[in-house]
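Note that this complex is displayed minus one protein chain, with the remaining chains in position.
Now for chain A:
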Amino acid sequence: MRTIGYERPETLDAAIAAYSGSGSGSRYIAGGTTLYDLMKLGVETPTHLIDITAIANLDRIETEGDVTRFGTMALMSDVAETPAIRTEYPVLSESLLKAASQQLRNMATVGGNLLQRTRCPYFRAGNGVYPCNKRQPGSGCAALGGLDRSQAVLGASGSCNAVSPGDWPVALLALDARVEIIGIDGQRTLPLDGLYRLPAERPEADHNLNPGDIIIGITVPKTAAGRASTYHKIRDRESFAFALASAAVAMEIEGAVVRDVRIALGGVATLPWRARQAESVIVGRTLTRELAVEAGRAAFQDARPGRHNRFKIDLGVQVVADALMIAAGRNVR
């Protein structure tokens, strides 16, 4: 049996010191819902686990004031069910409730969720059979010429078209969330869209974190748009499935005119995808179903389908349009 080191520090400083002391084979572990899965698949082969669940005060959900802050260890299920989150940001609550299963949501943390890895079947099954640039840099990408029904139509490169699988990051992106990070060189914050990387170069790296970094919190400003928001997700079954296409929409309507709108896409892109072109179609205009579809088309104007995933563009357009109409409906109330 392979032995794996394990420690459970009680402070962030101790966790980072543990990482510095144990080297590149270390991984932080919180809910474990992704890491253990990847270890079973042979994607992750850590030699040392640093369990951060004993560190105090990392799981707070702070809803007072103009900015909401989620401690990294807050559980998906707890955030989803927090009343203030349901009213201030329906999009966040819905994105969590439409993700995974209740059992996983009871274990998984909102910080760890940001780093969930792709569900590309070639990536997951890759060991020894399928080339995958994420698993073995430079080995090639089986998905590009293969069964790409679930692959990305936005943000793909010649070396990887794996979909970013998350729902929660998509909802956060629509709300201009920021991520608080602590690392060997101290603390910093990043806008969420600065966290993720396109697979153009180094597709094995999903994000811009440095070795030893820990995401410690997520902050989201409170806005009128956030209160009239939704997460709309279409998948192959009604629960426990990743998005074929999803849209997070937050919208503020003043009079009959859309004053503020944010649109982010899931299930269709190599990272959580902000659709700013679609937003600009709508701002300052009166939302109709036709305009919503026009915005949906704008969201996918740069989409590049593969062999089996062209439908994601047609579907994505409609998902964006439906999400816009749902969010608009929430303005009326």
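Quick notes
Assume contacts are C-beta pairs under 8 Å (C-beta built on N, C-alpha and C of every residue); 3 or more make two chains touch, one makes a residue touch a chain; residues count from 1.
Simple rule for what comes next: contacts and distances are computed from a predicted model.
Note on the omitted subunit: UniProt lists it as "Molybdopterin-dependent oxidoreductase", one of the names in "[NiFe] hydrogenase diaphorase moiety small subunit", "Molybdopterin-dependent oxidoreductase", "ABC transporter ATP-binding protein" or "Heterodisulfide reductase subunit C".
Within the set A:Leu115, A:Leu192 or A:Val319, the residue that contacts the chain not displayed is A:Val319.
Contact with the chain that does not appear here is found for just one residue of A:Tyr130, A:Tyr231 or A:Phe300, A:Tyr130. Only one of A:Met107, A:Leu147, A:Leu198 or A:Val283 touches the absent chain when the whole complex is considered: A:Leu147. Of the options A:Arg119, A:Arg259, A:Arg285 or A:Arg304, the residue whose C-beta touches the omitted chain is A:Arg119. Between the chain not shown and the residues A:Leu198, A:Ala241 or A:Val283, the one that touches is A:Ala241.
Annotation for chain A: contacts to the undisplayed chain at residues 1-2, 42, 119, 121-122, 124-125, 128-130, 142, 145-147, 149, 234, 236-241, 244, 311, 314-315, 318-319, 321-322.
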